[in-house]
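All protein chains of the complex are present and in place, except for one that has been dropped.
Now for subunit A:
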Amino acid sequence: MKNSIAERVLDFLIKYPPFNFLNTKDLFEISKEVSIIYMEKGDTLFERGDAAKSDFYVVRNGGVKLLHTMGDNTQDIINISDAGDVFGIRPLIAKENYKLTATANEESIVYAIPISVFTAVTKDNAGINKFLVTAFATNAYDPYTAEEAGKIFVDYLPNSTQDIVNFQTANYTKNPVTCAVDSTLKEAAIKMRDHKIGCIIVVNNLKNPLGIITNSDIKNKIATGLFPIDTPVTNIMVTPVITCKKGLTVADGQLQMIKHHIGHVCITKDGTVNTKLVGVLTHHDLLVSLGNSPTVIFKEIKRANRTKKLRSARLKANSLLKSYLEQNIPVGHIVKVIAQINDAVTIRAIEIALKKMPTNPPVKFCWIGLGSQGRKEQMLFTDQDNAIIFENVPVEKYEETQNYFLELAKLVTKSLNKIGFEYCEADMMASNPKWCLSLEQWKQQFDDWISKPDEKAILLASIFFDFSPIYGEESLSEALSDSIYEALEQSSLFFKFLARDAIKNPSPLGFFKQFAVEKSREQKDLFNIKNRCIMPLVDAARLLTLKNNTQGINNTSERFEKLALLDPNNKELYHSCSYAFKALSKFKTKQGILHNDSGKFIDIESLTKEEQLKLRRCLKPVHEIQEVLKIRFDLKNFI
């Protein structure tokens, strides 16, 4: 019987070893028994420790990575198999369990070839046998047997992922500033001023550390009049110093400082006070390694010259966020810091991308953030929403100019994706020709949305009206904003549509003051905090700000604060909306960190009574503002 698919499998396999050693008839026998496996990114084919399956694999499309699991359960990529690569054959022949884990590195199609059929057909084939022997001898495919793994990884020190940053070797200051044991305090202080440092190490003539003088010693012992400024350093230095060997980890350094209530550890040649001083580890150095300070993160972002470095800087912002929340720092402040970091990351990504472009931009442009980035309300990683406005160009230059910016946008969105901002599912990104336009085209686009509102326009408006400039020529973004407000003055229907959209999600509280939970199967009994509470507030704030012709404020809670000033009659409602928005964002972020997702759905039952009450208190303003919109935009007959 004819078997077209087997024929096509054969056409593919015959190009690659070891199948190219087979004659067509034999290969066809094998091809008929092949299975085609579709793998989504992240799907696992086999895992370390699994018993050997009956098939081995050939990549047809995409790529499959083979991972070696280390002692501490981190994984190292051994190899990424591309089209035509064979893997997973050794365990089948050696009859042992899988030593590696095979996971799809991208969306892939894999052929699974039954080993029984393969060996039956190839048993007398010298070429194949040689291939298999070679595969064993060189370990080309499954390189790590158990014994070897032990040897290879015995010295392995993990140093890549964020979680193990504590066990990284601490970066200390090399060549620290020192002063001789016979200097006066004045001399030491001058040295400290000249080097702009906060501490100095007193060393003997062998350069062994004897003591340390810090700013606070000068404050406490000199400025108070306890000692004159020409007192010998030995009188006020703290001694002995705590010393450590080179290569101590961040965690060790921290332990030493906590144990001895100190902020500085001296690094000496052999770790004792009796050898030469080679460096100083300060509390600040540790903070830098742990990345718990925004200043440090900003510095790192500005210095990053590759996406990879940007990524590690942005990841530190996540641990910063976590510690901020734990310390109960006001949400308004947290959001501002994170928004600044996100903008800085985007700016740096654009700068790096611009360097990769063959020429400078043909005209001025402005990179704008949309949606939550535009509103500066992001805390956790979210999807990318961005666009480009470029200067108007003559018609004949338009395509060429747009292509330049599309090319640039592709580089930027790709690196933002690598940093951790997922591609926008709806493709609302500057790399989409629809959202990479000249100022004139953008004006036209907004005019269309405003003058002919329909459901699509409103959906888009909710994202595009919250734009803010992030990089480049801000006047372009301002010009667009002006033109939008002009167009808005002509259209009252548009506001009605927006208002209808803002109240489309029903009140978050049910009839008996129960939380209105989801009814669909997968999210059953979960409370959708984003759709039911956060979005209605965001939509209401946007609508009222647009209506009041208030430009330049994008952040939802700030918008409500502004509205409270403009409309004193509803002052209290606006204040409570602003408060509720912040509290809800914090709720969502905390849930997101807890469950490692967007935090959109909350299991009410899992909250404590107090948390439930807190959450419930936030729902009242949501309901009330929706009622206000209904009356103000006369929606009774419009819904």
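Note that contacts are C-beta pairs under 8 Å (C-beta built on N, C-alpha and C of every residue); 3 or more make two chains touch, one makes a residue touch a chain; residues count from 1.
One rule holds in what follows: contacts and distances are computed from a predicted model.
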(request) Write down which listed name, "Cytochrome ubiquinol oxidase subunit I", "4Fe-4S ferredoxin", "Sodium:solute symporter family protein" or "3'-5' exonuclease", is the UniProt protein name of the chain that is not shown. (result) "3'-5' exonuclease"
(request) Could you tell which one of A:A94, A:I190, A:A426 or A:L493 touches the chain left off the display? (result) A:A426
(request) Quickly run down the residues of subunit A that touch the omitted chain. (result) 1-9, 11, 31-40, 43, 60-61, 107, 109, 112, 425-428, 456, 459-460, 520-523
